[in-house]
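Notes for the one structure printed next.
Apart from one protein chain that is not included, each protein chain of the complex appears where it belongs.
Showing chain A:
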Amino acid sequence: MKLLTHNMLTSKCMKGVTVGYPLGIVAKDIKVSETEFNSEFVSRIIPKLDWNALWKAADSIGHSGDLPQQLMEDYENNEEFLKKVHHVLLEVEIINGELVCPESGRKFPISQGIPNMLLNEDEL
């Protein structure tokens, strides 16, 4: 699971959960791999993210590096910054661990990089 995906995931689909975002991360195995950098992609995806949630998630697994907590202005032309964002969004993967609902504490397991978000009958 990449942090870009994590930025979109929520446990609001569960019964009784009002917000369910952002999900906490418990990471047992993390993999860092190189992936093709595309500056246009990164600069266009930033406005679609919840920046705060991204920073918190990266920080909680110790991969925030020197990523700023507040989004700066005019980031589109800052190649160095874009590369850091690219790294955090696409190159850091949670292979084994859990996602945690911030309201109910329900844990969603992640194995082989795939989070299992299926709910039980009583959670629907």
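Keep this in mind: a residue touches a chain if its C-beta (ideal position, glycine included) is under 8 Å from a C-beta of that chain, and two chains touch if they have at least 3 such contacts; residues count from 1.
Everything that follows uses one rule, which is that contacts and distances are computed from a predicted model.
J.: Consult the UniProt record of the chain that does not appear here and report its protein name from "Septin", "5-taurinomethyluridine-[tRNA] synthase subunit MTO1, mitochondrial", "Interleukin-6 receptor subunit beta" or "THUMP domain-containing protein".
T.: So the chain that does not appear here would be "THUMP domain-containing protein", according to UniProt.
J.: Based on the whole complex, identify which of A:10, A:78 or A:96 touches the chain you can't see.
T.: Only one listed residue reaches the unshown chain, and that is A:10.
J.: Touching the hidden chain in the full complex, which residues of chain A are there? Just list them.
T.: Spelled out for chain A, the touching residues are 1-2, 4-5, 8-13, 21, 33-36, 38, 40-41, 43-45, 48, 90-91, 108, 112-119, 124.
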